[in-house]
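Following this message is one structure expressed as structure tokens.
Missing here: one protein chain of the complex. Every other protein chain is in place.
Take a look at subunit A:
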Amino acid sequence: MQTLAFTFPAAAPPRGRALAGVVASGDLEVLLEPASDARITIEVTTSVEGMERTWAALFARLFAEPTRPAVHLQINDFGATPGVVGLRIAQAFDAVAQED
């Protein structure tokens, strides 16, 4: 098990919060909550060690432009592929976008 942290610039926070996924084999859980300081902060706990560069590359691609709302993401990962991680994050952002 390994814990990783990331920060990116962001736009205004959303109103709601959202949950996507389950901590099942090959899947992950994303808890998305609004943040107040125009940043996206990400805290990853993963069962697979040594994949820092993969996580960093995935997040850099998703959050390079500061257009996403400011949120705190807690990710509990149980060996999901980058594709599944991207889908779960998109699912969580979609859920709060529908509430706004």
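The rule we apply is simple: contacts are C-beta pairs under 8 Å (C-beta built on N, C-alpha and C of every residue); 3 or more make two chains touch, one makes a residue touch a chain; residues count from 1.
The rule is short, and it goes like this: contacts and distances are computed from a predicted model.
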Identity of the absent chain, which is to be given by its UniProt protein name, from "Na+/H+ antiporter subunit C", "SufE protein", "Peptide/nickel transport system ATP-binding protein" or "Malonate decarboxylase beta subunit": "Malonate decarboxylase beta subunit"
Sole contact to the chain not displayed, among A:41, A:76 or A:91: A:76
Selected residue (touches chain absent from view) among A:4, A:23 or A:51: A:23
Touch residues of subunit A, complete complex, unshown partner: 1, 17, 19, 22-25, 27, 29, 31, 33, 45-47, 74, 76-78
